[in-house]
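Note that one protein chain is taken out, while the other chains of the complex remain in position.
Up next, chain A:
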């Protein structure tokens, strides 16, 4: 009867050691494979205003994702996330119609990001923009 208790105790010790070994081996592998943090921080981005003409769009990377800056015909600056809210494709700027078209499922967004047509459930996310002198600061 004593040996039964000892067997159980040793079994628990063995399982504990095995679990500890598995964690000791698994943790470095998890950290090794985990995406690197810090690189996606929302830093401010500065673009020269001279780079952009009226009615045109400029695509860039912002906060680890795709974004777009448009100078409206009135000269106003609008920055939006370029990721379609439907399934994550990158929207295209249709200069002639002055709206965005998602090539994947035909979603259409207005210049301010609101949904005009198609399946997207939400408008494109807006990103704050400030214009000071000749520079456009995004974020």
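Please note the rule applied: a contact is a pair of C-beta atoms (placed from the backbone, for glycine too) under 8 Å apart; a residue touches a chain by one contact, two chains touch by 3 or more; residues count from 1.
What we mean here is this: contacts and distances are computed from a predicted model.
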Unshown chain, UniProt name, "Ubiquinol-cytochrome C reductase, cytochrome B subunit", "Lactate utilization protein C", "YceI family protein" or "NADH-quinone oxidoreductase subunit F"?
"Ubiquinol-cytochrome C reductase, cytochrome B subunit"
May I ask which residue of A:28, A:74 or A:133 touches the chain that does not appear here?
A:28
Mind listing the chain A residues that contact the chain we can't see here?
28-29, 31-34, 36
